[in-house]
Each structure stands twice: as structure tokens, then as C-alpha cells.
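Below is one structure, written out as C-alpha cells; the observations come after it.
The complex appears here without one of its protein chains, the remainder shown in place.
As written, the chains take the letters A, B, C and D, and residue 1 is the first residue of each chain.
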Amino acid sequence: MLLTVNNMHVSYGAIKALQGISISVKGGDCIAIVGGNGAGKTTLLKIISGLLKPSEGSITFNNKNIVGMEPYNVAAEGIAHVPEGRRVFSALSVLDNLIMGSYLPSAKKDRSQSLEYMFSLFPKLEERQHQLAGTLSGGEQQMLAVARGLMLKPKLLMLDEPSSGLAPIIVEQMYEKLAEVHAQSSMTMIVVEQNVPVALSLADRGYVLENGSVMLSGNSNDLLNNPGVKEAYLGF
Amino acid sequence: MAEIVPQIIVSGLLIGGVYALVSVGLSLLFGVVDIVNFAHGEFLMLGMYTTYWIWVFSGVDPLITLIISIPVMFLTGALLMKYLFKRVIDASPLTQIFLTVGLQILLQNVALMAFSANYRTIQVVYNEIVWNIGGVTIQISRLIAFFIAILLSIILWLFLTRTDMGKAMKASQLDRETAKLMGINTDKIFMIAAGISAAITGAAGTAISTFFYVFPTVGVSFGLMAYITVILGGLGNLKGAFVGGLLIGVAEAFGVQYVGADSGLLLAFIIFIVLLTIKPQGLFSKGVA
Amino acid sequence: MSTPILSVKGLSKHFDGLKAVDNLSFDVFKGEILGVIGPNGSGKTTTFNCITGYYKSTAGEVLFDGKSITGRTPDFVAQQGIGRTFQVTRPFGDMTVWENVTTGAFLRTMHLMEAKKIAEQEVEFVGLADKINVVARSLSIIDQRRLEFARALATKPKLLLLDEVMAGLNAQEVDEALKLVHRVSAMGITLVVVEHVMKVITSISNRVLVLNFGAKLTEGKPADVMSTPSVIEAYLGKGFGDYVANC
Amino acid sequence: MKNVKTSRQEIKNTAGNAMILNPRNYLPILGLALALLVPLIVTNSYYLGLINLVILFGAAGIAWNIVGGYARQVSLGHSIFFGIGAYTTTLLQIKFNISPWIGMFFGGVFAVLIGILMGMSVFRMKGHYFAVFTIAYSYVMMLLFQKFRGLTGGAEGLSVPFNDGSLAMFQFSSKVPYYYIFLLALVLIILLVQRLGKSRIGYYWTAIGQDEQAAMAIGINIAMAKHLALGISAFLTAILGSFYAQYVYFIEPFSMFSTHMSVEIALVAIVGGLGTVMGPVVGAIVVKPIAELTNMFLGNVLPGANYALYGLILIVAIIVIPNGLIVPINRLYQKLINRLERSSDRN
Partner (left out) sequence: GSSDQGKSEDKSSGEKQQGSENKVDEVVVGVLYPTSGNLARLGGAAQDAVKLAAEDINAAGGIKSLGGAKIKLEITDPGSTPESTKSASERLIQTKKVSALTGDYSSSLSMVTSEIAERAKIPFVTASISDKLSSRGFKYFFQVSPKGSMFGETQVRFAKESLVDDMGVQPKAAIIFEDTTYGSSTAEGLKKTAEELGFDIVLNEPYQAGFTDATPLINKIKGSGATILFPVSYLTDAILIQKTTKLMGVDIITVGGGAGYLMPEFRDALGADADGVVSVASWNKDVNKPGIEDVATRYKEKYGEFLTEHSGEAYAATWVIAHGIEKAASTDPTAIRDAIAELIVEDGMAGGIMPGGNIEFDETGWNKNVHPVIIQWQDGEPKTIYPAQDATSEFRK
């Protein structure tokens, strides 16, 4: 296992956001995490990347305990977290945003290839490379955020709702690109999505969270055909 | 009276260069950490005292003391960040302002306790040298200070725009959490930024200590000019801070000559108010909507 | 059809040579729900910003209720009866939900008690009643969108511009949100809705406007628009057909 | 953060019959009654003078709070209005023998005019820009008052003419009348600001302070609201400035228009609690005596020690209670009210 999260508990004051979640991800796998609003998906990713500290539970990554590490150290271990809501560096240019993605020495050495690759994945970014990121449209910012995450050349890429606010065609393209990256580099991925069909089409396995615990898990096809999932997340 | 104009411009530029360097330090701290440090003038004061005491005990040229005063001031700034500024990074600007006002009062009076209110000067030979070029007199010590200002500002500018760490500073300011996700140690970055801010301002203190005197409240007037300058240029905009410094220096010199000897600042401030009314986010802003 | 409540004529907005909105004209009719779609960066939000006065348009005219509101300030536009939400939410962070919405309600009344009453109703309407005394800053993004919706409704607008209020909702939640929009429409408020979630667009819009590169690509009934090849090519993507089939 | 009561509580509060029995009503009245007794208890005129200063700055902090706390426009130029009030009143008194009671309204109006002038340029700026801009304005004021000595007395300053004890001329040899006048002003300002805070404009100010873009979207005319805030604040501050002149007897531009003065005014609001009505009063009760106490005990020990300690206390206070002292005090007050309410319910 590349990543093992065991019995994770988190609360924001009185609100219990995670109540004993356990997940595990094999190297090279892609898993999807789905669930309603407030189910705890974002919280889970923040815990893994070190932005939040759990009250209880353990995380091992690459056989190393990473609970309590600062996020920048977690990043250095090889985990990239593309946060919810884009969070591009608004007053930096598109190019500088990407450069920040390869700030770590491990990523820096391959910077020019990575850049080239990103521009081939997202030609729009090349076109706009000198524009301030804050003036990009919502969708353009989302592309930039994903590309910036990829620039880290992580072992594990975690994406929080990457399709949110994207035109359908871009969602499609984005997932094609992610599939391409996944296939080419066998990069391990965790995708959190509201767009369940799309996410499960990419992922090998999926977890359904509800109220801070895992309600259901299994491989993607099983989940797609699960009646409960169908009703709640696919709209039947 | 027109023949006096070149002299006015030169005098204005020379003092403006010093304002510029002090302002650049202030602008950096704002640009990276989003804190307007009202104790900034006191960094200048500390730099001047450091220089003065090294000079007193060793007799070396003040400019050589930069080797010591720069690291000392860097450390001062970094420690202040770690133990003080960091606690108010997320607070409202008001809270920050008043924390630094408290710091200003503290530093001034600690200096008063430690060094007394006496005015202290450093004697250097080149303070006595002037050049006369076509009727324009240039004091060498001021010229040296001016060049130090330009040199340090350029180095800083290159550092911020051309290096990863420089960009990481900007990124950390814009979104600390996300910067951390990129592997940027923002705590360290902020300490370095505050360190550089203090070091640069301390260096400005060293540069002017050859022709100015040191006393506990010496930072006040330079600090004031720095806030004006930095706002004029656009907060966090180094180029703006630099040009703003020169502009204010020249405006002040013209004010003394043509409005009245008590009106140099008055003119500089009025120009500041007019310019900022026209461009409310500073002369060099290219803000994000 | 009835009279247009909003007429956009030849609207353009350029940023340093970038034509974000380019000679765009369209009408919104009283009582309808107009869906607006278009690729990312096609100028939807910019169009909203020009109509509501946040941007000064480079060229063109905007008529609301027959009167020109071109170049007017956002507050004036709001006073005329155009409400809006923001794609990136903007609640009054330190105020509670109730206070946020009360502030909106003050546009139509001077009295605190009345404003609070209106606000209470709107908060209940969008389903935030249990969080009425919660400080806005600590709401989730979804709840912040609800809050903005309520705040805009409290100003009693005639026309409401919604910018991606349903992003990030799952299928079930979208259904609830749709019911809400329908009820608003039933109250006689005209709506312009920007969404990337096709289900929303197809199920609530009377008409759909499609933008591309800041200009109008096409306009028409949802079903017609969705099957227009240029829309599929520029916006929906070939996979859309599969997706629809899948669902 | 304000505490909005649920509507049921609201109804209960407005149910008129039990008005006086409600602790929410009788506690403030009790407080006021106690305040009226202060001169009977504090007979040393130095301490009463200190209390007067506390009241004066508490009131000025409330006036400042309209702009700085509600609308969140960080003004560090309120010494302008304070100074204009002081100067206008004093000059009218010296040159035309006009009573300060009348002169202070001229000062208020004059301050409003200056406020409007400032507002025209200043309101497009935010945060630190606004702050430094107001500092520059106050320096311009200071320099102008120094420069035009014929009109203003220049750097030499003005003495408030003293004619032993006359209510008509705002002159008393005892501190007690000053106390009651200042207290009355404070109470009036509290009532005014409390009303404003619960009105449309109060909500608008707070909204603007949070997010101007969003405020515009719900029809708030930002410029108008801010001008109103600055205007009211300037007027009140100028009135208090004229009190201040009567209090210190001597004014000169350097200290009257100094940033130091602006900071002192704003400081009481920040230490007490931004955007709250009673915060500045609490702030003044703490800040002013601390300055005096440090001076009293360290003023002759080592030069600078008194102010060094003062600076240190400021730093610690801001770090320990960043949201102002009013927050914990309010909590205690609420607890007290709840307990009293419960006990009265039982009866």
C-alpha cells in the first residue's frame, strides 16, 4: 500500500467531520471519493496533506508516518493536493504559478519538460502564460490548478472537485488528460468529485462517504451499478 | 533663479534615494507578509546604532560595518517575525498597525534607556568631500548612500522577480495554505522576508550614518517618508517604492525653494495627496479586479 | 413573446486587446428563465459584470425595463431591481446569516423589524433556517451560495442573475435547488442562470443563450441548442451524447 | 461579532410592561446612576481629571469607531477633526469672544467640510492606503496650521483664555462640572451610535466594512454611506476636540494634529473592541490609566522606561486579546443578564 489512512477522526469544534474513516490506496491505483455535501471529503484530503491535524488516527505514506507533518514536508514526501476552489496565486502570472508547482528540488530539475508537458495538455495555459492568474476565467483557473499540481511530479496526486465549474467539454478533456497521465506515468491518484459518473469512469475503485464515515466502497463498476449510489449521486 | 534647478533636482534625488531604500524595505514586508510595519523607521534607527557602536569600538569605516550590521539586522527582523508579527498575520490591518505602533514605542524607548537621548555622529573623511560639477555641488557621502540604495534595490528586485524564492514569497503572501501545498515552507519564507526587510533598512541606516546623526527617535521622520513613498508607489511594489522615494525627495527640495523653507514636506504631501487621488492604488498598480 | 425586461445591445468588453465580450446582443423577457452556457472564458461572468455595472463596458448599451442602465454604478443597478450572486462567493464574513440577509432587505424598507422579518423568510426559503445565527464566514461554500441567493432575494429584485450557484452539488441536491429556482420564477422574478451542469440548464431554462469567444454562438430552446453541432463542438463535447445516453 | 437574538426573545424584550424589571434595561440605568456618583467618591482632582480624560477619549473612540470599526476604514487622521474642533472653538473664543458652547458647533461643521473634502479622494482607497492617506492629510493640516501663524497662532499655539468659573464660557475651576458635561456627551454619543448601529445605515456600514463589492450588489451607495460615516464621525470628534481644548487649556498644531493623537483615539477602540458601542469606553478605561500609571511609577526611574513598558503592554494586549476586551466582558455581562433574568422569571 502506498497510502493507508486508518481510523481517522476530526472535528471542527462541536462538528464531527470525520468519524473513523479508513482507506487504503495501492501504488499506481486511481481511486474516487464521492459523497454528499459535508460528507468530509475535503477534510480527508486536508488531513492527508497536513493542512489539518486529526484528533485521532494514523496515516502512513510510503511506509512512513506522516500524521502531524507540516504540509510542505508532506509535499516533499511526494503528495500533491489540488485544493477545492482553484486557489491559484492570483497576482502571479500563469507561468509563475506553474513554476511554483515545481518549487521543490525534486520537481525543479525537470521543470522545463514538465512545463512543456502541461502546455501540451492545456494549450490554453500556454496562450495565457503571461496573464495574471486572477484574471483568468473560472474554468481556466481550474486547469491551471490541476496543471500546477502535476508540476510537483508527485507520487500521489489528490484532486478536490477538479471538474467543478468546467464546461462539459473541458471536463471530458480534463479527465482524458488525467487518464492519459495516469496511464503514462502510473501516477497514483485520489479524485474527489460530485460528478460521480466521470470520476468513477476514471477510477479503479471508489469510496462513498457519508457523515464522516465510509458508507460503501468497491470497484468502480460495482459502485456505478449500485442502486443506492444511482439514486443519490446519478440522479435516478 | 533657473540656474538653481539642477542643484535642487540633484539634492532631491540624493535624499530621495535614501527614502527609496527605506521604503523598499517596508514595501517588501508588506508585499510578502501583508503587514505595514509602523516600527519600520526603528529598523533604520537600530541599523544606525549598530553601525555607530561598531565604529566607536573598532574605528572601521561605517560602510565596512555593513558586513556585521546586515546579518545582525537580518536576525532581528527574522526573530521579530517569528515571535511577534506571525501572531497577527491573519488579524485585521488595524490590529497589525497597533501591534507595530506598540513595537515602535518600545524600541524607541529601549534605545533611549540603552543609549540615552544623546545625538551621536560618525566622522568619516569623505563626508567632507564635495564634487562641483557645473555649479552643482554633490556631497560624496550622500552620493555613496544613493548608490548603495540603488544597488541594494536592484539586487532585491532581481531576487524577488528572478528567483524561485522570490516568487515563493509572493505566492506565500497570496495564499499561504496553497503555497504550503507546493512544498513552500512559508514560516521560513516569512522570516526571511522580514529579515531582508530589516537588513535592507538597517543598511540604509548605515549609509546615512556617515552624514546624519543617531538618536532614539531618528526613525520617525524617515519612517513617515517611507509610508508615504510606499503608498505612492503602490504597496508591495518595489519599483513603485523606489520611484516614489525619488519623487518625494525632489518634491521636497522644490517645495523648500519655491513654496517656503517650512513647506518642503507640505508640497511633498500635497503632491502625494493629488497623485493618489488620481490613482488610488498607487502610481504603479496594476491590480487584480 | 412579452416585452424584454433586459436588452443587451452590441455589448463589448476588452481587456488589453482580449475581447472578453464581443458585440453581444440578447434580450431577456419578463418572467422567463434564460440559461446561459459557454466554454470557460467565453465571457459569461464578464457579461454579468457589465450589466450590473462592475465593469465599464467598452461599447454597447444595456436597457432594463426600457431605461438605459449603461455605465451606471452597481448600487444604482441593484436599486433598479437587478439582483446577482457571485461566482466566487462574497458573504459579509463577520455578520451572521440573518444580518447578511437583513442588510439586503434594507434596500426596500427603512425599518429594522421589517427588514429582519423579510430576511427571516428568505433564509427559511433557501433552507438555511437552522443556521440563521451562524457567522457567514464559517459556512461551507454551498451554504454561502444559499446565503447569497437569499441576500439577493431580500432586495426584491425583478431580475436575478445567478452565476453558477449549483456548482458542487450532487444530483440529489441539484434537484432540491431546482425546485427552489422554480419557486422563485413562480414568484414572478425573471432569471438568468449561468451553469455548467447541463441537467440544470435543460430542466429549467425556457431558452438558452450560448456564448463563445465573447459572442453569441446561438440561442434557442434547450433541446434545440443541445443538439446544435457547433454547440456540441465548442461546449458539450462528443462525449456528451454518451453521457446523456448513460444517464 | 454581534449577537442577534432570536425573534422570540425579541418579542419578549419589546413587550413593554416589564421594561424596568428587565435586567437589559435596568443594568445600564444602574450603571449610569453609579457614574453620576463618581465625583462624590473621587475627590482628588487629579484622579477626577484622569477620569474626565478617560470619558473624553472613550467618546472619541466611539466616534472613530463609526468609520474605523463599522465601515472598517482605517483612519489614522482623526486628529484632524479633533484639532479642528479645538482650534475653531478656541479661536472664536479668543478673537470674537464667542462661547465654546456655540463655537463647538462651528468646529463640528468645519470638520464635516474637511471630512467631505477628504472623502472625495480617500474613499476609493482601501486598508493601508486609506490609513497612510489620512496620515498625510493630518500632516498637511499640521503644517498649514503652523504656516499660517497670523490666523492660527502658528507653532506657538493658543492658550484658552481663563475667566474663573463661568458656565456660559465653559470655564470651571473645579473638575466636577467638566465631569458631568463629558459624561453627558458620552451618554448622548452612546445612544446615538447605538441607534445608528441598529438602523439601515449601521447595517450598511458594517456590510461595506466586510465586502464593498458585495455591498454594491445589494444596492448600497458606498460613497454616500462612507461620507455619512465620516461626516458624523468628524462632527462628533470635533465637538470632543473642543472639549479637549477646554480641558488642556493650551493647544498647538504639532500635538493637536499629530498621528500620535489619531493613534490614541483609535487605540481605545481597538483595545476595547472594533465596531462595538461600548468597546471604546472599556478601551479608554484601560489604555489611559496605563499610560498614567507607567509614568507615575517609572517616570523618574530611567528615562524611557515608562514608555517602553507602555509599548510592551500594548503589544501583549493586542496579542492576548486581538478582538478587544469587550468580548470577554460582554460574555460576563450576558451571563449576568441571563442569571438575573432567570431569577426574575422564577419570581
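Throughout what follows, a contact is a pair of C-beta atoms (placed from the backbone, for glycine too) under 8 Å apart; a residue touches a chain by one contact, two chains touch by 3 or more.
Because the structure is predicted, anything quoted here is derived from the model rather than measured.
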Touching partners, among the displayed chains, of the absent chain: B, D
Selected residue (touches chain absent from view) among B:V88, B:A149, B:V256 or B:I273: B:V256
Among D:Q73, D:T89, D:Q146 or D:T206, residue touching the chain not depicted: D:Q146
Selected from B:K86, B:R120 or B:K188 as touching the chain missing from the view: B:R120
Option touching the unshown chain, where B:L112, B:M182 or B:L246 are the choices: B:L112
Interface with the undisplayed chain - residues on subunit D: 44-47, 49-50, 53, 143, 146-147, 149, 154-157, 159, 162, 173, 247-252, 254-255, 258, 260, 291-292, 295-296, 299-300, 303-304, 306-307
Footprint left on subunit B by the chain that the document does not show: 1, 4, 7-8, 11-12, 14-15, 18, 109, 112, 116-121, 123, 127-128, 130, 132, 137, 139, 142, 211-213, 215-217, 220-222, 225, 252-253, 256-257, 260-265
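Keep in mind that, in the parts below, only the chains that are shown with their structure count from here on.
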Contact-richer chain pair [B-D vs A-B]: B-D
Mean-CA-position distance for subunit B and subunit A (Å): 43
Intercentroid distance (Cα basis), subunit C paired with subunit A, Å: 29
Residues of subunit B whose C-beta touches two or more other chains: 289
Contacts with two or more other chains, residues of subunit A listed in rising order: 135
Complex contacts: residues of subunit C adjacent to subunit D: 52-54, 73-76, 78-79, 83-84, 86, 90-96, 98-99, 102-104, 106-107, 110, 112, 115-116, 120, 132-133, 135, 148, 151-152, 154-155
Residues of subunit D defined as touching subunit C within the complex: 1-2, 4, 6-7, 198-200, 203-204, 206-207, 210-211, 213-222
Partner subunit A, residues of subunit C touching it in the complex: 15, 37-42, 45, 87-88, 140-142, 164, 167-175, 196, 198-199, 234-240, 243, 246-247
